[in-house]
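Before anything else, here's the structure in question.
One protein chain is absent from this view; the other protein chains keep their places.
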Amino acid sequence: MKTSVIRKVIFHSAHRLHNPKWSDEENKKVFGLCNNANYHGHNYELHFKVTGAIEESTGYVIDLKVLNEILDKEIVERFDHKNLNLDVKEFANLNPTAENIAKIIYELMRMKIDKNLEIKVTLYETPKNYVIYPD
Amino acid sequence: MKTSVIRKVIFHSAHRLHNPKWSDEENKKVFGLCNNANYHGHNYELHFKVTGAIEESTGYVIDLKVLNEILDKEIVERFDHKNLNLDVKEFANLNPTAENIAKIIYELMRMKIDKNLEIKVTLYETPKNYVIYPD
Amino acid sequence: MKTSVIRKVIFHSAHRLHNPKWSDEENKKVFGLCNNANYHGHNYELHFKVTGAIEESTGYVIDLKVLNEILDKEIVERFDHKNLNLDVKEFANLNPTAENIAKIIYELMRMKIDKNLEIKVTLYETPKNYVIYPD
Amino acid sequence: MKTSVIRKVIFHSAHRLHNPKWSDEENKKVFGLCNNANYHGHNYELHFKVTGAIEESTGYVIDLKVLNEILDKEIVERFDHKNLNLDVKEFANLNPTAENIAKIIYELMRMKIDKNLEIKVTLYETPKNYVIYPD
Amino acid sequence: MKTSVIRKVIFHSAHRLHNPKWSDEENKKVFGLCNNANYHGHNYELHFKVTGAIEESTGYVIDLKVLNEILDKEIVERFDHKNLNLDVKEFANLNPTAENIAKIIYELMRMKIDKNLEIKVTLYETPKNYVIYPD
Partner (left out) sequence: MKTSVIRKVIFHSAHRLHNPKWSDEENKKVFGLCNNANYHGHNYELHFKVTGAIEESTGYVIDLKVLNEILDKEIVERFDHKNLNLDVKEFANLNPTAENIAKIIYELMRMKIDKNLEIKVTLYETPKNYVIYPD
């Protein structure tokens, strides 16, 4: 039977929700406070899940030290203490909603994790709002 | 790929577990302390999940402000600071176990959320006990 | 130097805030939803603190097994799965606000804990509201 | 529709990750600090899920008092305040990684829970690392 | 004996740590990632404590509905979904460290809360770092 291992990491980022094709009024109406011109921010809490078989010699699905190094390099270094809109090229033309951040994390990690392993992203923007991709 | 958005809301309610077709002894035996005649109560924590596609213009599966207004009107106003057995008509003939509360929340919300979106209810009765409907 | 030991216990109770000397309108105005006639409820989380010297032979300020038994008998059995207004005699003539519940817990426990030890009550009514007595 | 009920229980255990077929260097390289010869330990938090239909007369999928008794007898008594490697026979020849502990919990509980009910184990080794079996 | 009531509120802000009297190198050395030119952000969790006597007619130290309205108007509206450096005049010439944010919250609230009541600010910048003012 398949088994999953989940590792939690945190990053602290500024962002702003904005659609450049829309007027300021339209943006304000749809995104409300999240459209604030000078940004706001969050402690993003990422639960990254890897699903596969338990390897017999180690008792591991994946070595968490290895997974953690990949998460640090691919996600934390890229997003932590950054402005997602200005500092992260993946959001140059993509609105950094929690849904889109989760999707980008999935795509960045999918390139680094063995194709025999399934992956899933759960991302808390606040303790009250979170997203799952894919689900 | 499908994406989920989860919103957490809280309500504080009194309730009593009781089957009116049973004797007092039978109720006491099955429901124990939860059968206390004068009710007891909980801080119910609801995680309401909506699953669908990310809309391109907004980057949202669903606008959380809109979802929150529906949750407030349909669930929080109905259940918060209420006695589930006496004040909420949905439990007039239904035992307000966590399972049944989750089912009622699902049914109330199913009528208000776009049919293209799937929904799921996770309901914490206490930090140690929770239910998922459907699962 | 003095050392403190804290033990967390939970109880699940119904209550209603009400001043019998006031009119219904006055009660509604002051206590709002908390005045609901049929009660509402909470998962109360009690952090009970005992402060004193570390005893050399055990390395304990107080044996937590002993403290836990006292908390179970004096607090949990009295309050858990009860209606504070109707089932607990200490609130027959005292409004069961978080402040007053904390004070009653202090008084009940003060009679059972060695006078050489200081005690303090922190009581969470919800994860967003809590009280400390004395402070 | 199927409904799930989850009960959380805790156990506090010592363990060591080690493959007796490997050299000390190999073990150190793969398991790092977790290979410490004198063991280390964790507060394991188990979320045990039972999935089935809601029974009409009770409103329960399973009586949590009954589930809790089984978890206490089969899991907590066996693992709590124990050394998993030395005191628990299920790990005499099995490396007690979180993955393998979850699998053993599943197998022990599968024998005790009605076959009409599905079960799933989520096990937190730390607040940052957890596993799900099966998933 | 004095009693305390604590109310938790959240705000989501962008900020940057920077001393304008220092060179870029000096700022980078002292503030590290927190000096990122385009800001980063946090979910700030404020525990606001009010200490005084329990009023007999209500059983309250302070009416939490009233306290909550003051916190909303003075703190949440001012800080939530804002850039502390650019949007909040209190930080025009003050580095928005957690310590200084807590101090500003204390000063803003001290003007609004009855002088017979003591107040204290606990502010979580992340779940791992928090400050208390005064302490």
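Should a chain be cited, it is by its letter among A, B, C, D and E, assigned in written order, with residues numbered from 1 in that chain.
As a working rule, a residue touches a chain if its C-beta (ideal position, glycine included) is under 8 Å from a C-beta of that chain, and two chains touch if they have at least 3 such contacts.
For clarity, every value in this text was computed on a predicted model and none was experimentally measured.
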For the chain not depicted, the shown chains it touches: C, D, E
Candidate in contact with the missing chain, chosen from E:46, E:61 or E:98: E:98
Hidden partner interface residues of subunit E, rising order: 17, 19, 21-22, 30-32, 94-100, 102-103, 127-135
Residue ranges of subunit C at the interface with the undisplayed chain: 1-9, 49, 51, 54, 57-61, 63-65
Footprint left on subunit D by the chain that the document does not show: 10, 12-15, 33-34, 36, 38-43, 80-83, 86-87, 126-127
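Here, only the chains that are shown with their structure count from here on.
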Touch-network distance, subunit D to subunit E, counted in steps: 2
Centre-of-Cα separation between subunit C and subunit B, whole angstrom: 28
Touching two or more other chains - residues of subunit B: 127
